[in-house]
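Structure record follows, encoded as structure tokens.
Every protein chain of the complex appears in place save one, which is left out.
Entry: chain A
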């Protein structure tokens, strides 16, 4: 039984009774009806094109020139990195100091509260259960309209409200929301 290892036209070589389909040649490429899948397959299993660099896992063609433009020298790069780390350290220390001051204020307040009134202290230390509903709230919910009920239920105790906006690079088009209907939330 002769086994042809490599055919001249480069198609997949055939072992006895076994055809291995390689996706590494254009001729052997399986084309499905979905072009997107074909695209993905082409990027995952790139064809062995000898005259071009493979599309995955490699540099851009002018990488040496680009890198020369980007990095001035080894010493300069190291100096820049050290300066950046030092800058980050300063920022971190400042932030930690500010948090420490705020925490000390809180601790002082709780200490004094404990000395003044133990009941208020206990209540202040209670963990908020997001699923709990106080009696006051349940009573108030009975006599509310649907939008008001939704407003009360959407503000979950112990969690950050949804309306707290994250800072963006530019302000919103509509600016600050000044129109807000006065709504009495039942005290929890």
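Just a few scattered comments:
Keep this in mind: contacts are C-beta pairs under 8 Å (C-beta built on N, C-alpha and C of every residue); 3 or more make two chains touch, one makes a residue touch a chain; residues count from 1.
Heads up, the rule we're going with is that contacts and distances are computed from a predicted model.
Remark: of the listed names "Large ribosomal subunit protein mL46", "Phenylalanine--tRNA ligase alpha subunit", "Phosphatidate cytidylyltransferase" or "Vacuolar protein sorting-associated protein 26A", the one matching the undisplayed chain in UniProt is "Large ribosomal subunit protein mL46".
Across A:78, A:96 or A:123, the single residue that touches the chain missing here is A:123. Listed by residue number, the positions of chain A touching the unshown chain are 39-40, 42-43, 53, 55-60, 62-63, 66-67, 69-71, 80, 83-84, 87, 94, 98, 101-102, 104-106, 108-110, 112-113, 116-117, 120, 123-126, 128, 155, 161, 163-165, 167-173, 175-180, 182-184, 187.
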